[in-house]
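After this line comes chain A, so read on.
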Amino acid sequence: AEKLSDGKVKLGVLTDMTGYYADLAGPGSVVAARIAVEDFGGKVLGKPVELVSADHQLKADVASNIARKWIDEGQVDAIVDLVSSSTAGAVMPVAAEKKRITLLSGPGTTAFTGEKCTRYNVHYTYNNWALANGTGREVVKQGGDSWFFLTADYIFGKSLEEDTTKVVKAAGGKVLGAARYPSPGTTDFSSYLLQAQGSGAKIVGLANAGADTVNSIRQAEEFGITPKQSLAGLLVFITDVHSLGLEAAKGMYLTTAFYWDLNDETRKWSRRFFQKHGKMPTMVQAGVYSSVMHYLKAVQAAGTDDADAVMAKMRETPVSDFFAKNARIGPDGLLRHDMYLARVKAPKDSKQPWDYYQIVKTIPAAEAFPSVEAQACPLAKR
Partner candidate 1 sequence: MTAPFPAPAPAGEMLRVSGLHAFYGESHVLHGVDLAVAAGEVVTLLGRNGSGRTTTLKAILGLTGRRTGSVVVNGRETVRMPTHRIVHLGVGYCPEERGIFSRLTAEENLTLLPEVRSGGMPLERIYEMFPNLWERRRSPGSRLSGGEQQMLALARILRTGARLLLLDEITEGLAPVIVQALGRAVRALKDHGFTLVLVEQNFRFVAPLADRHLLVERGRVVGEVARAELESRMESLQRFLGV
Partner candidate 2 sequence: MDGETILETRELVKAFQGFVAVNGVSLRVARGSIHALIGPNGAGKTTVFNLLTRFLPATRGSILFRGEDITRARPAEIARRGLVRSFQVSAVFPDLTALENVRVALQRGLGTSFHFWRPERSLSVLDARARELLAAVGLEGQEQVTTVELPYGRKRALEIATTLALEPEVMLLDEPTQGMGHEDVGRVVGLIRQVAAGRTVVLVEHNLSVVRDLADRVTVLARGSVLAEGTYDEVSRDPAVLEAYIGASP
Partner candidate 3 sequence: MTQALFGQLFLGLINGAFYALLSLGLAVIFGLLDVVNFAHGAQYMMGAFAAWMGLTYLGVPYGWALLLAPLAVGLVGMAVERTLLRRLQGLDPLYGLLLTFGLTLIAEGLFHHAYGNSGFAYPVPGWLRGGVNLGFMFLPLYRAWAVGLSLAVCLACWFVIERTKLGAYLRAGTENPKLLQAFGVNVPLMFTLTYGFGAALAAFAGVVAAPVYQVTPLMGSSVIMVVFAVVVIGGMGSIGGAIVTGLGVGLLEGLTRFWYPPASSVVVFVVMALVLLVRPAGLFGRER
(Lines give C-alpha, C1' and ligand atoms only; values in the text may rest on other atoms or scores of the structure.)
Protein backbone atom coordinates (compact mmCIF):
# COMPACT_ATOMS: atom_id res chain seq x y z
CA ALA A 1 0.00 0.00 0.00
CA GLU A 2 3.03 2.21 -0.32
CA LYS A 3 2.08 5.08 -2.55
CA LEU A 4 5.35 6.84 -2.07
CA SER A 5 8.56 4.92 -2.51
CA ASP A 6 10.60 5.07 0.70
CA GLY A 7 7.94 7.13 2.44
CA LYS A 8 8.81 10.58 1.22
CA VAL A 9 9.25 12.79 -1.79
CA LYS A 10 12.74 14.08 -2.20
CA LEU A 11 13.81 16.84 -4.55
CA GLY A 12 17.39 17.70 -5.45
CA VAL A 13 18.41 21.12 -6.68
CA LEU A 14 21.56 20.54 -8.70
CA THR A 15 23.00 23.86 -9.70
CA ASP A 16 26.06 26.04 -9.96
CA MET A 17 26.51 27.45 -6.48
CA THR A 18 29.78 29.32 -6.93
CA GLY A 19 30.60 29.57 -10.62
CA TYR A 20 29.71 31.72 -13.56
CA TYR A 21 26.00 31.01 -13.29
CA ALA A 22 25.72 31.20 -9.52
CA ASP A 23 24.04 34.58 -9.78
CA LEU A 24 21.36 33.65 -12.22
CA ALA A 25 20.58 30.24 -10.72
CA GLY A 26 22.64 28.88 -7.81
CA PRO A 27 21.55 29.75 -4.26
CA GLY A 28 18.60 31.68 -5.69
CA SER A 29 17.29 28.50 -7.28
CA VAL A 30 17.50 26.73 -3.95
CA VAL A 31 15.60 29.58 -2.31
CA ALA A 32 12.91 29.41 -5.00
CA ALA A 33 12.53 25.66 -4.56
CA ARG A 34 12.30 26.03 -0.82
CA ILE A 35 9.54 28.64 -1.13
CA ALA A 36 7.67 26.26 -3.41
CA VAL A 37 7.87 23.42 -0.90
CA GLU A 38 6.71 25.77 1.86
CA ASP A 39 3.84 27.05 -0.26
CA PHE A 40 2.80 23.51 -0.91
CA GLY A 41 2.65 22.90 2.80
CA GLY A 42 5.76 20.84 3.27
CA LYS A 43 3.89 17.58 2.84
CA VAL A 44 2.47 15.62 -0.03
CA LEU A 45 0.09 12.72 0.42
CA GLY A 46 0.71 13.14 4.10
CA LYS A 47 4.41 12.49 3.81
CA PRO A 48 7.20 15.03 4.15
CA VAL A 49 8.80 16.69 1.14
CA GLU A 50 12.55 16.87 1.45
CA LEU A 51 14.87 19.18 -0.39
CA VAL A 52 18.59 18.71 -0.99
CA SER A 53 20.94 20.78 -3.05
CA ALA A 54 24.48 20.49 -4.40
CA ASP A 55 27.05 22.37 -6.40
CA HIS A 56 27.96 20.69 -9.67
CA GLN A 57 30.74 23.23 -10.26
CA LEU A 58 29.74 23.34 -13.92
CA LYS A 59 31.45 20.01 -14.41
CA ALA A 60 29.54 17.37 -16.27
CA ASP A 61 31.27 14.51 -14.49
CA VAL A 62 30.66 16.00 -11.06
CA ALA A 63 27.01 16.53 -11.92
CA SER A 64 26.49 12.97 -13.12
CA ASN A 65 28.29 11.58 -10.06
CA ILE A 66 26.11 13.57 -7.69
CA ALA A 67 22.98 12.58 -9.57
CA ARG A 68 23.95 8.94 -9.43
CA LYS A 69 24.65 9.14 -5.73
CA TRP A 70 21.42 11.01 -5.06
CA ILE A 71 19.41 8.43 -6.92
CA ASP A 72 21.20 5.28 -5.77
CA GLU A 73 21.77 6.21 -2.18
CA GLY A 74 19.64 9.23 -1.42
CA GLN A 75 16.28 8.24 -2.93
CA VAL A 76 15.94 11.50 -4.80
CA ASP A 77 12.82 11.53 -6.97
CA ALA A 78 13.38 14.58 -9.12
CA ILE A 79 16.33 16.78 -9.99
CA VAL A 80 15.70 20.45 -10.52
CA ASP A 81 17.38 23.39 -12.30
CA LEU A 82 20.53 21.81 -13.84
CA VAL A 83 21.86 25.12 -15.04
CA SER A 84 24.49 24.81 -17.80
CA SER A 85 23.74 22.46 -20.61
CA SER A 86 26.74 20.23 -20.19
CA THR A 87 25.65 19.21 -16.70
CA ALA A 88 22.04 18.80 -17.77
CA GLY A 89 23.15 16.70 -20.72
CA ALA A 90 25.11 14.48 -18.38
CA VAL A 91 22.38 14.04 -15.80
CA MET A 92 19.37 13.52 -18.07
CA PRO A 93 20.29 10.06 -19.37
CA VAL A 94 21.36 8.90 -15.90
CA ALA A 95 18.05 10.00 -14.45
CA ALA A 96 16.02 8.58 -17.31
CA GLU A 97 17.73 5.22 -17.01
CA LYS A 98 16.76 5.05 -13.35
CA LYS A 99 13.29 6.49 -13.93
CA ARG A 100 13.76 9.78 -12.16
CA ILE A 101 12.42 13.09 -13.35
CA THR A 102 14.53 16.04 -14.42
CA LEU A 103 13.04 19.53 -14.39
CA LEU A 104 15.33 21.77 -16.43
CA SER A 105 15.16 25.43 -15.68
CA GLY A 106 18.69 26.67 -16.20
CA PRO A 107 19.92 25.16 -19.46
CA GLY A 108 18.94 26.32 -22.91
CA THR A 109 19.97 23.66 -25.38
CA THR A 110 17.10 23.01 -27.73
CA ALA A 111 18.15 19.43 -28.32
CA PHE A 112 17.06 18.44 -24.83
CA THR A 113 13.57 18.25 -26.22
CA GLY A 114 14.88 17.31 -29.65
CA GLU A 115 17.21 14.44 -30.44
CA LYS A 116 18.37 14.22 -26.83
CA CYS A 117 14.91 14.10 -25.30
CA THR A 118 14.04 11.56 -22.63
CA ARG A 119 10.77 10.26 -21.34
CA TYR A 120 11.32 11.70 -17.87
CA ASN A 121 12.42 15.20 -18.67
CA VAL A 122 10.64 18.54 -18.64
CA HIS A 123 12.37 21.52 -20.20
CA TYR A 124 10.65 24.23 -18.28
CA THR A 125 11.78 27.80 -18.55
CA TYR A 126 13.29 28.69 -21.92
CA ASN A 127 15.29 27.25 -24.73
CA ASN A 128 17.71 28.56 -27.31
CA TRP A 129 15.18 28.37 -30.11
CA ALA A 130 12.99 30.78 -28.22
CA LEU A 131 15.87 33.16 -27.56
CA ALA A 132 17.05 33.07 -31.14
CA ASN A 133 13.59 33.73 -32.48
CA GLY A 134 12.75 36.39 -30.01
CA THR A 135 15.91 38.44 -30.10
CA GLY A 136 17.38 37.42 -33.44
CA ARG A 137 14.36 38.19 -35.50
CA GLU A 138 13.79 41.53 -33.82
CA VAL A 139 17.39 42.66 -34.26
CA VAL A 140 17.40 41.81 -37.96
CA LYS A 141 14.16 43.63 -38.33
CA GLN A 142 15.77 46.72 -36.79
CA GLY A 143 18.42 46.60 -39.53
CA GLY A 144 21.08 44.43 -37.94
CA ASP A 145 21.49 42.14 -40.90
CA SER A 146 25.16 41.07 -40.67
CA TRP A 147 26.25 39.05 -37.68
CA PHE A 148 29.38 37.76 -36.02
CA PHE A 149 29.09 35.45 -33.03
CA LEU A 150 31.05 35.33 -29.85
CA THR A 151 30.29 31.83 -28.67
CA ALA A 152 30.92 29.96 -25.44
CA ASP A 153 32.42 26.77 -26.80
CA TYR A 154 30.17 24.13 -25.31
CA ILE A 155 26.88 22.55 -26.11
CA PHE A 156 24.76 25.52 -24.99
CA GLY A 157 26.73 28.21 -26.81
CA LYS A 158 27.05 26.25 -30.00
CA SER A 159 23.38 25.40 -30.03
CA LEU A 160 22.43 29.02 -29.42
CA GLU A 161 24.70 30.14 -32.23
CA GLU A 162 23.22 27.53 -34.52
CA ASP A 163 19.62 28.42 -33.72
CA THR A 164 20.26 32.12 -34.14
CA THR A 165 22.11 31.60 -37.41
CA LYS A 166 19.00 29.90 -38.82
CA VAL A 167 16.79 32.74 -37.67
CA VAL A 168 19.10 35.44 -39.04
CA LYS A 169 19.39 33.72 -42.40
CA ALA A 170 15.68 33.12 -42.58
CA ALA A 171 15.09 36.78 -41.90
CA GLY A 172 17.42 37.73 -44.75
CA GLY A 173 20.53 38.57 -42.78
CA LYS A 174 23.96 36.98 -43.13
CA VAL A 175 26.45 35.50 -40.71
CA LEU A 176 30.07 36.49 -41.23
CA GLY A 177 31.74 34.19 -38.76
CA ALA A 178 32.16 33.17 -35.15
CA ALA A 179 34.84 33.21 -32.50
CA ARG A 180 34.46 30.35 -30.06
CA TYR A 181 36.18 30.61 -26.74
CA PRO A 182 36.68 27.97 -24.08
CA SER A 183 34.12 28.28 -21.32
CA PRO A 184 34.14 28.34 -18.41
CA GLY A 185 37.59 29.77 -17.94
CA THR A 186 37.87 32.68 -20.34
CA THR A 187 37.89 36.09 -18.72
CA ASP A 188 39.75 38.10 -21.30
CA PHE A 189 37.70 38.48 -24.45
CA SER A 190 39.87 41.05 -26.14
CA SER A 191 41.30 38.84 -28.83
CA TYR A 192 37.87 37.47 -29.76
CA LEU A 193 36.43 40.93 -29.79
CA LEU A 194 39.17 42.01 -32.15
CA GLN A 195 38.15 39.19 -34.45
CA ALA A 196 34.58 40.43 -34.27
CA GLN A 197 35.75 43.91 -35.04
CA GLY A 198 37.81 42.69 -37.97
CA SER A 199 34.77 40.97 -39.45
CA GLY A 200 33.00 44.28 -39.92
CA ALA A 201 29.65 42.79 -38.93
CA LYS A 202 26.96 45.18 -37.74
CA ILE A 203 25.90 42.92 -34.93
CA VAL A 204 28.08 40.97 -32.53
CA GLY A 205 25.88 38.19 -31.20
CA LEU A 206 26.79 36.99 -27.73
CA ALA A 207 26.04 33.27 -27.61
CA ASN A 208 26.94 32.98 -23.96
CA ALA A 209 25.50 33.52 -20.52
CA GLY A 210 26.06 34.84 -17.05
CA ALA A 211 29.44 36.25 -16.14
CA ASP A 212 30.72 35.66 -19.68
CA THR A 213 28.03 37.93 -21.08
CA VAL A 214 28.78 40.63 -18.56
CA ASN A 215 32.51 40.50 -19.24
CA SER A 216 32.20 40.51 -22.97
CA ILE A 217 29.86 43.49 -22.92
CA ARG A 218 32.22 45.39 -20.65
CA GLN A 219 35.27 44.67 -22.71
CA ALA A 220 33.50 45.49 -25.95
CA GLU A 221 33.00 48.92 -24.54
CA GLU A 222 36.60 49.14 -23.36
CA PHE A 223 37.91 48.32 -26.83
CA GLY A 224 35.65 50.86 -28.45
CA ILE A 225 33.61 48.26 -30.28
CA THR A 226 30.14 49.08 -29.05
CA PRO A 227 29.34 52.44 -30.51
CA LYS A 228 30.32 51.27 -34.02
CA GLN A 229 29.02 47.74 -33.85
CA SER A 230 26.04 46.67 -31.76
CA LEU A 231 25.88 43.82 -29.37
CA ALA A 232 23.02 41.39 -29.25
CA GLY A 233 22.93 39.56 -25.94
CA LEU A 234 21.09 36.39 -26.79
CA LEU A 235 20.71 35.23 -23.24
CA VAL A 236 20.66 38.08 -20.78
CA PHE A 237 19.41 37.75 -17.24
CA ILE A 238 18.26 40.50 -14.99
CA THR A 239 21.20 39.83 -12.71
CA ASP A 240 23.54 40.49 -15.63
CA VAL A 241 21.91 43.83 -16.28
CA HIS A 242 22.14 44.53 -12.58
CA SER A 243 25.89 43.97 -12.46
CA LEU A 244 26.54 45.75 -15.76
CA GLY A 245 24.55 48.81 -14.81
CA LEU A 246 21.98 50.42 -17.08
CA GLU A 247 24.51 52.77 -18.63
CA ALA A 248 26.40 49.88 -20.17
CA ALA A 249 23.35 47.77 -20.99
CA LYS A 250 20.84 50.34 -22.12
CA GLY A 251 18.99 49.78 -25.37
CA MET A 252 19.80 46.08 -25.57
CA TYR A 253 17.04 43.72 -26.74
CA LEU A 254 16.56 40.49 -24.90
CA THR A 255 14.12 37.64 -24.71
CA THR A 256 12.92 36.43 -21.35
CA ALA A 257 10.36 34.07 -19.90
CA PHE A 258 9.75 36.16 -16.85
CA TYR A 259 10.08 39.68 -15.53
CA TRP A 260 9.24 40.55 -11.97
CA ASP A 261 7.36 43.71 -12.91
CA LEU A 262 4.91 42.18 -15.38
CA ASN A 263 1.79 42.19 -13.26
CA ASP A 264 0.56 42.05 -9.68
CA GLU A 265 1.03 38.31 -9.41
CA THR A 266 4.67 38.44 -10.49
CA ARG A 267 5.35 41.41 -8.29
CA LYS A 268 3.87 39.70 -5.29
CA TRP A 269 5.90 36.55 -5.68
CA SER A 270 9.06 38.41 -6.58
CA ARG A 271 8.87 40.62 -3.50
CA ARG A 272 8.70 37.50 -1.35
CA PHE A 273 11.67 36.10 -3.14
CA PHE A 274 13.53 39.38 -2.78
CA GLN A 275 13.00 39.36 0.95
CA LYS A 276 14.63 35.96 1.24
CA HIS A 277 17.38 36.38 -1.29
CA GLY A 278 18.15 40.08 -1.59
CA LYS A 279 17.90 40.07 -5.37
CA MET A 280 15.04 40.01 -7.78
CA PRO A 281 14.43 36.56 -9.29
CA THR A 282 15.74 35.63 -12.69
CA MET A 283 13.59 33.64 -15.08
CA VAL A 284 15.52 30.52 -14.10
CA GLN A 285 14.72 30.96 -10.44
CA ALA A 286 11.08 31.72 -11.13
CA GLY A 287 11.01 28.64 -13.34
CA VAL A 288 12.44 26.51 -10.55
CA TYR A 289 9.59 27.58 -8.28
CA SER A 290 6.95 26.93 -10.85
CA SER A 291 8.36 23.56 -11.88
CA VAL A 292 8.63 22.30 -8.31
CA MET A 293 5.07 23.42 -7.65
CA HIS A 294 3.85 21.70 -10.77
CA TYR A 295 5.67 18.50 -9.87
CA LEU A 296 4.28 18.37 -6.34
CA LYS A 297 0.77 18.98 -7.59
CA ALA A 298 1.19 16.14 -10.04
CA VAL A 299 2.37 13.80 -7.28
CA GLN A 300 -0.62 14.77 -5.25
CA ALA A 301 -2.96 14.22 -8.15
CA ALA A 302 -1.39 10.92 -9.20
CA GLY A 303 -1.33 9.69 -5.63
CA THR A 304 2.12 8.23 -6.12
CA ASP A 305 5.65 9.33 -6.84
CA ASP A 306 6.08 6.76 -9.58
CA ALA A 307 7.79 8.65 -12.39
CA ASP A 308 5.58 7.41 -15.22
CA ALA A 309 2.40 8.32 -13.41
CA VAL A 310 3.71 11.69 -12.32
CA MET A 311 4.94 12.53 -15.81
CA ALA A 312 1.57 11.63 -17.22
CA LYS A 313 -0.14 13.90 -14.71
CA MET A 314 2.26 16.74 -15.37
CA ARG A 315 1.59 16.50 -19.10
CA GLU A 316 -2.13 16.29 -18.59
CA THR A 317 -2.44 19.34 -16.34
CA PRO A 318 -1.79 22.80 -17.72
CA VAL A 319 0.52 25.11 -15.77
CA SER A 320 -1.23 28.18 -14.56
CA ASP A 321 0.48 30.41 -12.07
CA PHE A 322 2.32 33.71 -12.01
CA PHE A 323 5.02 32.22 -14.22
CA ALA A 324 2.93 30.77 -17.02
CA LYS A 325 -0.66 30.89 -18.09
CA ASN A 326 -2.31 27.82 -19.46
CA ALA A 327 0.91 26.35 -20.63
CA ARG A 328 1.30 22.69 -21.54
CA ILE A 329 4.11 20.22 -21.56
CA GLY A 330 4.39 18.56 -24.94
CA PRO A 331 5.19 14.91 -25.61
CA ASP A 332 8.75 16.08 -26.24
CA GLY A 333 8.96 17.41 -22.68
CA LEU A 334 8.96 21.09 -23.61
CA LEU A 335 6.76 23.47 -21.65
CA ARG A 336 5.37 25.98 -24.13
CA HIS A 337 4.46 29.28 -22.60
CA ASP A 338 4.50 32.94 -23.54
CA MET A 339 7.84 34.71 -23.80
CA TYR A 340 8.58 38.42 -23.71
CA LEU A 341 10.78 40.59 -25.86
CA ALA A 342 12.20 43.28 -23.65
CA ARG A 343 14.47 46.26 -24.05
CA VAL A 344 16.80 47.52 -21.36
CA LYS A 345 15.83 50.94 -20.13
CA ALA A 346 18.11 53.93 -20.13
CA PRO A 347 19.12 55.08 -16.64
CA LYS A 348 16.83 58.10 -16.82
CA ASP A 349 13.78 55.91 -17.47
CA SER A 350 14.39 53.68 -14.49
CA LYS A 351 12.10 54.73 -11.67
CA GLN A 352 13.08 52.35 -8.89
CA PRO A 353 15.64 49.72 -8.05
CA TRP A 354 15.50 46.75 -10.43
CA ASP A 355 13.29 48.70 -12.82
CA TYR A 356 15.29 47.62 -15.82
CA TYR A 357 13.09 46.32 -18.63
CA GLN A 358 10.55 47.74 -20.90
CA ILE A 359 8.48 44.92 -22.38
CA VAL A 360 8.34 45.45 -26.13
CA LYS A 361 5.97 42.64 -26.90
CA THR A 362 4.61 39.35 -25.71
CA ILE A 363 5.53 36.41 -27.88
CA PRO A 364 2.70 33.88 -27.70
CA ALA A 365 3.63 30.34 -26.77
CA ALA A 366 2.97 28.95 -30.23
CA GLU A 367 5.37 31.44 -31.79
CA ALA A 368 7.90 31.42 -29.00
CA PHE A 369 8.70 27.73 -29.09
CA PRO A 370 9.18 25.18 -31.86
CA SER A 371 6.17 23.06 -32.63
CA VAL A 372 6.16 19.45 -31.55
CA GLU A 373 6.41 18.37 -35.18
CA ALA A 374 9.51 20.47 -35.75
CA GLN A 375 11.32 18.72 -32.93
CA ALA A 376 13.57 15.76 -33.65
CA CYS A 377 12.43 14.00 -30.50
CA PRO A 378 11.50 10.38 -31.21
CA LEU A 379 8.93 10.48 -28.40
CA ALA A 380 7.06 13.20 -30.21
CA LYS A 381 6.65 11.20 -33.39
CA ARG A 382 4.09 8.80 -32.03
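The rule we apply is simple: a residue touches a chain if its C-beta (ideal position, glycine included) is under 8 Å from a C-beta of that chain, and two chains touch if they have at least 3 such contacts; residues count from 1.
How were these candidates chosen? In short, all candidates are chains of the complex that A comes from, given by their letters.
Just so you know, these numbers come straight off a predicted model, no measurement behind them.
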item: Touching candidate for chain A, same complex, options 1, 2 or 3; value: 3
item: Parts of chain A lying in touch with candidate 3, wherever the complex brings them together; value: 17-23, 57-58, 179, 182, 184-185, 187-188, 190-191, 194-195, 197-198, 210-211, 214-215, 218, 222-225
